[in-house]
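Provided herewith is a single structure, encoded as structure tokens, for subsequent inquiry.
What you see is the complex with one protein chain gone and the rest in place.
Letters A and B mark the chains as written, and numbering starts fresh at 1 in each.
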Amino acid sequence: MKKAQLIAGLLLVGVVTLAAVVSLFWTPFDPIQVVPGQRLQPPGPVHWLGTDGFGIDIFSRMLVGARTTLLVGIISVGLAAVIGAPLGMLAGQAGGWIDDVVMRISDVVYALPALLLAMLLASVFGASTLTAMVSIGVASIPAFARVARAGTLQVMAADYVLAARASGTSRWGIAGRHVAPNIAPVLGVQSSVGFAMAILAEAALSYLGLATPRPNPTWGNMLRDAQDYIFVAPLQAVWPGLAIALAVLGFNLLGDGLRDYLDPRLREVA
Amino acid sequence: MQLAGRILKRLGVFVVSLVGASVLIFVITQALPGDVAQTLLGTQATPDEVAQLRAQLGLDRPLIVQYLDWFGHVLVGDFGVSHLSGDSVISLLLPRLAVTMWLVGLSMVGSLLLAVPAGMVAALKRRSWQGVLVSASAQAGMAIPVFWGGILAVMVFAVWLRWLPANGYVPLSENPASWARHLVMPVVTLSVVQAAVLIRYVRTALVEVLNEDYYRTARAIGWRPMGALLRHGLRNAAISLVTVLGLQVSSVLVGAIVVESVFNLPGLGSLLLTAVAQRDLLVVQGTVMFLVLAVLVISALVDFSYVLIDPRQRAVQEGR
Partner (left out) sequence: MTLLEVCDLTVTFGRHRRPALDGVCFSLDAGCRLGVIGESGSGKTVTALAVMGLLPEYARVSGTVELAGHQITQLSESGLARLRGDVVSMVFQEPMTALDPTMRVGRQVAEVLRLHAGAESGPARAAVVRMLAEVGLSDPDRVADAYPHQLSGGQRQRVILAMALINAPDLVICDEPTTALDVTVQATVLAKLDEVLEASGAACLFISHDLAVVSQVCDQVVVMLDGRIVETGSVADLFANPQHPYTKGLVAAAQLDAATPGQRLPVVEDFYQPDAGAKR
């Protein structure tokens, strides 16, 4: 059952990745060029998923959209992990006022969700893929800091770490030898779950016009376009949404599966 | 003592978060390459005009002074002035506040009404198909972007069945029936998506209750599982759930802004999106600050409600 989750997650994530990679080399049609004579074609043998209001092949745009989705996910989760995880480890190891400061900063960032950050950034710099990545990344820092801190505290309390400390291993020696390898799996799980959240956030931002601008396709801005034709071509509003949902489901399942796989204790309970 | 300490600590977190978030908001707005006044006036403006606006906006003062001035005004309810229309941000906010408040409030209630019974089934029947079904549905619901949920709802209930209006809003005072018809889809959409997230927390809290001795006592005096959980489980589970709810406030608000856009509701979301599109910097700044303040206050209040739920916290006040 749990293994099935992991496999399903890997499969879905694999499909999205494959789509993104394929889009780098090949799409059935040009994903950007407007073709006035081909507007709103229904799905068929030529245009597999039909064409949109500009006559552009939807399947081609979906493939390129997968690329943006993954790119934003990788950069924002990477940003959050690179900043959040060391901060969390530091807080967990140092304790005292350092811990307090780090956790309070994380509270502050928590108070400013990605959407509001993105609105601020977009009104200052103009909406772009970059502003979306930065706002999602910054907003995801607290989650990584918390997970890393909790994991560090747990490791630091373990008997073998106490023994290492008693035998004179330095603080940073312990961090390198015991803490980092032991919290890596938890951070892996958090990355996967965080990736799912990042995909949802990116989709919402680009749906609202606060991320990658047209004509570059994202699943979110395709849905915004599709909404204008909801009475004449409702199917258009199905494909990108389905893609988002499956990608998010994939990363969530992967995260859950990893968690259960890494924590045999949980496996027994569930 | 213990309670006073916990309240003080929570208040401290509130103040630090508020000040920190305001600094962050201020800094981002100031990070504009070039000059706010220049951006506001556009590239055609003469240096004299720019200098004049700078002085008018107080941009020639040191940053720290500007910040303190701005934050001081925020604390007394002045969130700035739109440079495009000259209206104060608060006067732009207030007429739209009701829409967003209805949406957020009703959706929080709605998500609880969905998540609590579903979480109970998921907890009690966790070893049979009903529980697995609930958990799987929650997993699926968590993957659905709220705006796509809204679009699908429009497709089914407005385009296909023609039961409900596809978008728009009518104030409650004007026509209650029409108000309700316009709000049903947005509220249900947001509630369902939020509930999917909440179900997990409810299930976890209730499974913990099922392992408690007092639950066994309740069964031993003749409660059936559902009765024991309703009578002795929910209140105890609520103690750990309020913290989660406090954190959910901001995600419901974010969801509301997105849903407003899907259903074209004239709330704070549309105000913000219009302001972003027009690069009306001060309106964005002021409105975001207002929302952050509101979220922080509401989360703190939700967080404090554990005092009402848990008598062990109250007892301290009664002087024991």
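Here is the rule we use: a contact is a pair of C-beta atoms (placed from the backbone, for glycine too) under 8 Å apart; a residue touches a chain by one contact, two chains touch by 3 or more.
Quick caveat: nothing in here was measured; it's all calculated off a predicted structure.
Enquirer: For the chain omitted from this view, which of the shown chains does it touch?
Expert: Looking at the complete complex, the unshown chain comes into contact with B.
Enquirer: Identify the residue among B:Leu161, B:Ala177 or B:Ala220 that touches the chain left out of the display.
Expert: The single option touching the absent chain is B:Ala220.
Enquirer: Touching the hidden chain in the complete assembly: which of B:Gly58, B:Pro95 or B:Pro311 does that?
Expert: Once the missing chain is taken into account, the touching residue is B:Pro311.
Enquirer: Spell out, residue by residue, where the missing chain touches subunit B.
Expert: Missing-chain contacts on subunit B: residues 127, 212-214, 216-225, 231-232, 235-236, 239, 309-312, 315, 320.
One rule holds for everything that comes next: only the chains that are shown with their structure count from here on.
Enquirer: Centroid of subunit A to centroid of subunit B, CA atoms only: how many Å?
Expert: Computed from C-alpha means, the inter-chain centre distance equals 21 Å.
Enquirer: Applying the document's contact rule, which stretches of subunit A touch subunit B when the two form their complex?
Expert: Interface residues on subunit A, with respect to subunit B: 104-105, 107-117, 119-127, 196, 200, 203-204, 207-210, 220, 223, 226-227, 230-231, 234, 237-238, 240-241, 244-246, 248-249, 252-253, 256.
Enquirer: Would you mind writing out the residues of subunit B in touch with subunit A in their complex?
Expert: Those residues of subunit B that touch subunit A are 13, 16-18, 20-21, 24-25, 28-29, 31-33, 139-140, 142-148, 151-152, 154-155, 159, 166, 247, 250-251, 253-254, 257-258, 261-262, 272-273, 275-277, 279-281, 284-285, 288, 291-292, 295-296.
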